[in-house]
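Note that this complex is displayed minus one protein chain, with the remaining chains in position.
Here is chain A:
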Amino acid sequence: MTELATTTPSRAVRRVPGRGRTPWSVAVVVVALLVAAPVLAVLVDVTRGSAPAWPRDLDRMVVTTLLLMLGVGVGTLVVGAGLAWLVTAYRFVGRDTMVWLLVLPLAMPAYILGFVFLSTFDEAGPVQGAVRAVLGDGAGLSVRSLPGCVVVMSLTLYPYVYLLARAAFVEQGPRTRDAARTLGAGRARTFFRVLLPLARPSLAAGLALVMMEVLTDFATVQYFGVRTVSVGVYSVWRGTYDFGSAVQLASLVLLFALAVLAGERMMRGRARFTQPGRGAPSDAVTLAGWRGGLALAACLLTLAAGFFVPVGRLAGWGVQRFASDGTASIDARFGEYLVNSVVVASLAAVVCCSLAVLIGHAVKLGGGRVVRGFAGLTTFGYAVPGAVVGIGTLLFFAAVDDLVEALGVPGGTGLLVTGSVAGILYAYAVRFLGPAYQAVDASFAKVSPSMTQSALALGAPPRRVLTRVHLPLVRPGIAVALVLVAVDAVKELPVVLLLRPFGFTTVSVWVYQLAAENFWSLAALPALLIVLLALVPVVLLFRQVRAVDEGARRGS
């Protein structure tokens, strides 16, 4: 071709959304700043803070945190990536069910599995009892330890790694694998030398999610007497109300979180290896006889340990108490706590969804990179550990209080005092806006820019475009977002523990308190309720995993 072709600019500028509307764009910026406020508050406070009053056992806390992260990282990697490989590369009886069922432990919060585990395996539990009955009174083995905690957390968190590893294995498609095999690599060598390295970015992403959950938790770890930095934040704040120290520790947690993110980047490197061309592993090996049975057993064992046995034990306690006490077994306070949970969760869901819709709408109206950047910023709260969000929220509220007082309102907003429901809601919004926006945004993605622009050109101002076009079209996403946030909010423990006002108890807090005092059978019923609720989003996930799997098996 002649110079005519080369002077033609690329067509990158086409099909861009319009030029955005100031009020809506500003709203996105404000939301993003509000979401970032707790983290910013922690950072600002630390940089201008006085000499840190670190707790004496700080070094041990840091080491414990590192060991816990390392242990859970290895555990989830082995279990998650291993199972993902098993169901991708092999066919065996029950494999098609296991593919999606293996996600199930996501419905089991660690603080519930934790106390069931303790009740079963601790010195007073039935397992050690049975062992003693056989071997006589030897030295009991305490599972209230770091390894016990690692086991419990690995069992509840491995699905993150499993999901991402499996997606990576499926996406690589048969081609890479076939290429490696034709080049003479054996099955094992192909896995370790080609497929596992190729899945590295996905594994890194999965591990990062796991690490964030580990950093967020300061309830489960306390059952096991594992003092992580997050526990430090909690005990310093709730124990002494020493704000300065709590902030110092929270900033340390934040440092850990940043290290995790940096680690993820590093592990991913410059690699963006996703090879298109998904398809069934054409060489998926059928495992027959005892080998198939072994594969199935590995899946079932994981599921049993992570979900079915604990649920069975909870149900057993519940039935047992009901049989002995009748309706009196249901604590009168249960109703009150349930209402608290439902109200807070509903409010959080509505707030998060409204904000998510607002952001999605503003992005659809356009405004370019700035608006999209701030919209992305609103989702990062999910990656901030609960302790940081909690302490940051307190700091932010204190700053607002000071400001209001400075403006001449005596007593300020009165929101701070020692935590408030408003604080819990705010922290929830920060933490759960991410998943809410992702769900809503998935629906918004189906609304083409031309549809929004047509509506505008037909004389509809942005507000009418929202109510008449965008809202009806993103309803499915809103429904998913409401469910996700509500369930997450009911399950959520660290933020409530940290921020709840005196006398305000939710179901999750109640379970934790009962379990912490070894009233396991009392905790069974509310714990079951939480697991049941948590099943709802997991079932949504089932459908997704199954669809991908069926698509993959049909393809190629």
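Just so it is clear, a residue touches a chain if its C-beta (ideal position, glycine included) is under 8 Å from a C-beta of that chain, and two chains touch if they have at least 3 such contacts; residues count from 1.
Simple rule for what comes next: contacts and distances are computed from a predicted model.
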{"item": "Complex member absent from the view - protein name from UniProt, among \"ABC transporter ATP-binding protein\", \"Circularly permuted type 2 ATP-grasp protein\", \"4Fe-4S dicluster domain-containing protein\" or \"Histidine kinase/HSP90-like ATPase domain-containing protein\"", "value": "\"ABC transporter ATP-binding protein\""}
{"item": "Omitted-chain contact residue, chosen from A:289, A:459 or A:503", "value": "A:459"}
{"item": "Touch criterion as defined above, residue of A:204, A:314, A:429 or A:469 at the omitted chain", "value": "A:469"}
{"item": "Touching the absent chain when the full complex is considered, from A:451, A:479 or A:536", "value": "A:451"}
{"item": "Hidden partner interface residues of chain A, rising order", "value": "1-2, 4-5, 7-14, 18-19, 21, 366, 448, 450-451, 453-462, 464, 468-469, 472-473"}
